[in-house]
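Of the protein chains in this complex, all but one are displayed in their positions.
After this line comes chain A, so read on.
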Amino acid sequence: MSVDLRPTRNGGPPKAAEPQDPRRSWRSRLARFDLKASPYIFISPFYLVFLVFGAFPLLYTLWVSLHDWGLASGTRKWVGLDNYSYLLGDEDFWHAVVNTIGIFVLSTVPQLLLALFLANALNRRMRSPTLFRIGMVAPLITSTAAVAIVFTQLFDRDFGFVNWGLDLVGIGAIDWQGNRGWSWVAISAMVNWRWIGYNALIYLAAMQAIPKDLYEAASIDGASRIRQFWQITVPMLRPTIIFTVIISTIGGLQLFTEPVLFSVGTPNRMDGGPVHQFQTVTMYMFDNAFGHDRYGYGATVAWALFLLIIVFSLLNFLFVRRTGGTK
């Protein structure tokens, strides 16, 4: 049965299909609407904000990436997938991907392991626990730029504190900026220093939710502390570990400020060293979009990074689920 909602020719209201008490119908309809729509309205602010600041930029970036687009020169030409096919053969891009993954591995793995041990230590009974726990987040509240500048000076080739120390113990100075592998280590040191405390705090919170009787039972059975850590604590933390791994993956693959500020030897800071020793994908993206007037190609790199992060998050998720599980 269909209802004709079109106004009649003489402008009158459409004829109702069934005669009803108008007041009752209005109320019941309102109640039905409330029941069905209210939940959506309550959660809508998030989606609206996401639509404006998440989905729209994402799709707009895709649109930009299909153009030869220059912000400074004003060129704007549709090129379809040309940027993407160039990207696949772009050595500099893949070089940046390798750098990013290298720095990501060097920072994330020690970071999460150390955070786990640290949280375990903090979970013991100790004096003034609050002091130590708050001390953990101190690096997090210092500005990234300040951290990066100080660390860059510590790792200075000629006058840096680290090289002075290495010299003292007879190892000899390292060219932290010039050597690709060592530059990764130096940048990872900044990332680790900053984020270990944060992750430790998250692990600590999760650890405190583990029932104490599990440990008591294990103690009675004669399990050592190390055994308890690996057999009780780690499995019980699995969801938390998955969370931190994914957050670290997203952050690690988007690493930007630290390598940019570490890049003190070249005129263009986005280069990450003269032969791009530590240029990350985000630096390459920024350099193309805003440094070299290739806004379209920069957007292409951004989309490639987006896909890369999804792939890595999935891999990590599967990996952690497999190894951390007790099932």
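Rule of thumb we're sticking to: a contact is a pair of C-beta atoms (placed from the backbone, for glycine too) under 8 Å apart; a residue touches a chain by one contact, two chains touch by 3 or more; residues count from 1.
Going forward, contacts and distances are computed from a predicted model.
The protein name that UniProt records for the chain not on display, among "Extracellular solute-binding protein", "Molybdopterin synthase catalytic subunit", "N,N-dimethylformamidase alpha subunit domain-containing protein" or "Response regulator", is "Extracellular solute-binding protein". The omitted chain makes contact with just one of the residues A:Pro110, A:Pro139 or A:Gly178: A:Gly178.
Only one residue from A:Pro139, A:Pro235, A:Gly251 or A:Gly265 touches the chain missing from this view: A:Gly265. If you put the hidden chain back, the residue from A:Gly74, A:Gly89, A:Gly172 or A:Gly222 that touches it is A:Gly74. Not every partner is drawn; the one left out touches chain A at residues 48, 51-52, 71-75, 92, 152, 156, 158-159, 175, 177-178, 264-269, 271, 274-275, 277, 290-293, 295.
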